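A single protein chain has been omitted from the complex, and every remaining protein chain is retained in its original position.
So, chain A:
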Amino acid sequence: MKKPRVCVLRTDGTNCDRETARAFDLAGGAPQMVHVNQLRTGEEKLAAYQIMVIPGGFSYGDDVHSGKVLAVELTSFLKEQLQEFVTAGKPLLGICNGFQVLVRTGLLPGGRTDEISAALMANDSGRFECRWIELLVENNHCLFTRGLAGRVLSFQAAHGEGKFFAREDTLAAIEQAGQVVFRYAGAGGGPAGNYPDNPNGSLHAIAGICNPGGTVLGLMPHPERFVERTQHPNWRRGETGEPHGLAIFRNAVHYAREI
């Protein structure tokens, strides 16, 4: 079967690109690094790809706001291509800095590039933190989490601006539409309100959301950092089963094959 082509978008300060490409590789995709300059010059076109991912890192140093400078660049020069990609229902994933970029382009949660309706603010702790956290997968229609609803996944969170924030009415709408894909989970597996289970003070313990169609996903924690057994901090303490991040990438690859 032909492997779906995955555009791994890079720019100045992207730094989780190789491991994200590796995750797609393991999941059966054909990842390719694409610099935003190559899209701007027309040397590369998003239409040539079946999946797109914006990896983690510090695009342009996270100056002004995390992901903001790249978001401005994308909406200034690649708005049509992006909108086309999303309209075509192709999987678009943003991890950590990529999530921040997607929210700051407006592609999440609304799915359109003309209105920013949520934000990823500075962590309540006021600092970057790197720790493994538990994520509860909500029961919804996001293509990336097919078959995972109700499960609790372990991922590493590593960010300084990950507090999901939106106004009450927006939050209600997101909840109503089933756009919450991941919530930080406490000891019992339920949504976590408190630090450190909720590492950044996110409202409604939201760690990841999708667009209304379930084809665009953004999340703060790093699924690409758990696609090998030995990446889990406690792999020596017993089996965790299949590395928790793999299913997310595999779902995207399977979905892309179908469309």
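The criterion applied here is as follows: a residue touches a chain if its C-beta (ideal position, glycine included) is under 8 Å from a C-beta of that chain, and two chains touch if they have at least 3 such contacts; residues count from 1.
As a working rule, contacts and distances are computed from a predicted model.
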| item | value |
| --- | --- |
| Listed names "ABC transporter permease", "Phosphoribosylformylglycinamidine synthase subunit PurL", "Sulfurtransferase TusD" or "FAD-dependent oxidoreductase", matching UniProt entry of the absent chain | "Phosphoribosylformylglycinamidine synthase subunit PurL" |
| Contacting the left-out chain in the complete assembly, out of A:Arg22, A:Lys45 or A:Arg146 | A:Arg22 |
| Selected from A:Gln50, A:Asn123 or A:Asn211 as touching the chain missing from the view | A:Asn123 |
| Selected from A:Gln32, A:Gln81, A:Asn140 or A:Gln231 as touching the chain missing from the view | A:Gln231 |
| Residues of chain A in contact with the chain not shown | 12-13, 15-16, 18-19, 22, 26, 35, 37-38, 56-58, 60-65, 68-69, 72-73, 76-77, 104, 116-119, 121-132, 156, 158, 165-167, 194-196, 198, 201, 222, 224-225, 227-228, 230-231, 233-237 |
